[in-house]
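With one protein chain held back, the other chains of the complex are shown just where they sit.
Moving on, here comes chain A:
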C-alpha cells in the first residue's frame, strides 16, 4: 500500500532552535495515525510544515509520488489536507456557521446562500451532537464548543487527510467519544487522520499507527496493536516514567474546619446565570477537587472566587473575614490566585518573554513601584523552568514561541510564583505531557504540605482523586455532593457526575 502523504527528511529550524531534524512521517488512507511526544517535541511544528502554515528548512512532502511545496494553508487545502491547529481559535466575531464555512460558503446565483449555510451548519454539528444557534457569534460559546466547531470545520473540508492537533484537550469524556465516532466514520470512508494527544488511553482506543517524536527527532513508527503502553512511554520520554508519587499524604482531615484561621469558606454563594447557591469549605493545606461535566459550573465557581462574576447572594470569607471581591485584583490582594482554563485568551502575553510572563502576577501583587530586581526575576524564572520542565533554551524566549504545553506550564508558574493562600487551578494539566504531569502533581502536593490551599478543576478523574482531599461534584450549575475518605474513588465520582 502506498501512503497518501509522505514526509521525508523534514527539518525545521527557528533561530536558535532545531524544532525538527530529519523527521520521516507517512500516513495511509483509512488509518488514524497518532503523533506523540512530550511538550516541545515538535508535533505541532510537523503539522504546520505539512499543512503549509510554516515553511520547512529541508525535506520533501510527497503526495502520489510527486513532491509538493505548500506556501500557504490554502495550497495544502487544495491538495485535500485539512487541519485543526492546536492554537487556532477560529474567529470569535463571526457566527458559528460562518466559521464553519469560511472560504467554502455555499452559493446560489453567485451569492452566498445564508439559508443553505444555516441548514448545512446545523447538519454538520448534529454529527457532533451539538444543538446550538449557528447564527450566534462563536465568542458566545464555551471553549469546548469552539473546539468542536473547529473540528467540525476540519471534518467538513477533509477530502483525503484530516490533521487534528490536540483536539481532545478541552473536551469531556462524552464529547471525546462523539468525536471518535465521527473519526471512525471518516476512517471507514478512507480518510487518513493524524491525531495528536497527550491522553494515552485515547491513543489506544482510536489509533492504528503511532509515530513518536522526541526533541525534534523521530524515534520510530509503530503499529498501535504491537506497542505496549510502557514501551510507548519509554519511547516518548527516553526513559521509564517515575510512578506517580502524588498520593495525598493523609486522607483524613488533618486540619479541623473552624479552628483554621486560613480556611476559605463559601457560604450560600450564588451568581446569577452562572451558579446556584452552594457552600464549600477549603481548609488550609488541603486540595479540593471540583468535578463535573463541562458547563456544570466548575469554571463558574472559580470565576466567583476570583471576582470575575459578581455574587448575587452569599459570601466568600478567608479565615473568618468576609472578602469583597468585585474584581480580580481584589482577589489577588486577598491571597487568591486563579490559573484560568483558556490560556489562549486569558493567559499568555505572546510577545513577552517567559521570565516576564512568570513574574507578571507577582509583580502586580507587589505593586508596580516595588520592582522585582532582574536577578530576582531570573532566579524565579529559572526555578520554575527547571521545576516544571519547561522546554526552552532560556528564560528570555518570547512565550509565543513555546509549544502549547510549555505555554501552559509558564502560566502555571505565574500563579505559583505568587505563593497565594488559595490557588484555584482550572484544568491545570490540560495539554501537558505525561512526564511533566507527574511533576506537576508532585508540586501540588508539596505546596499543600507547605500550607497552601488548592481548588482544582479537572476532567481527569484519576488525577483528581489521586491528590484531592475532597472532591466536590457539580451538575447543572449545582453542587450535588462531596466525596471524601473511602468514598473518594474515580468510580464514585463518575457515578455522582452521571446521576447527581
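Just so it is clear, a residue touches a chain if its C-beta (ideal position, glycine included) is under 8 Å from a C-beta of that chain, and two chains touch if they have at least 3 such contacts; residues count from 1.
Operating definition for what follows: contacts and distances are computed from a predicted model.
Peer 1: UniProt protein name for the omitted subunit, picking from "Acyl-CoA dehydrogenase family protein", "protein-glutamate methylesterase", "Cytochrome c" or "Sugar ABC transporter permease YjfF"?
Peer 2: The UniProt record for the chain left out of view names it "Sugar ABC transporter permease YjfF".
Peer 1: Return the single residue from A:91, A:322, A:349 or A:498 that touches the missing chain.
Peer 2: Answer from the full complex: A:91 touches the omitted chain.
Peer 1: May I ask which residue of A:69, A:133 or A:396 touches the chain that does not appear here?
Peer 2: Looking across A:69, A:133 or A:396, the contact with the absent chain belongs to A:133.
Peer 1: For the chain not shown, which residue from A:120, A:197, A:218 or A:274 touches it across the whole complex?
Peer 2: A:274
Peer 1: Where does chain A touch the missing chain, residue by residue?
Peer 2: Against the left-out chain, chain A lists 53, 72-74, 77, 83, 85, 88-94, 98, 102-103, 105, 111-112, 132-133, 135-137, 139-143, 145, 153, 273-274, 293-295, 299-300, 303, 308-309, 342, 345-346.
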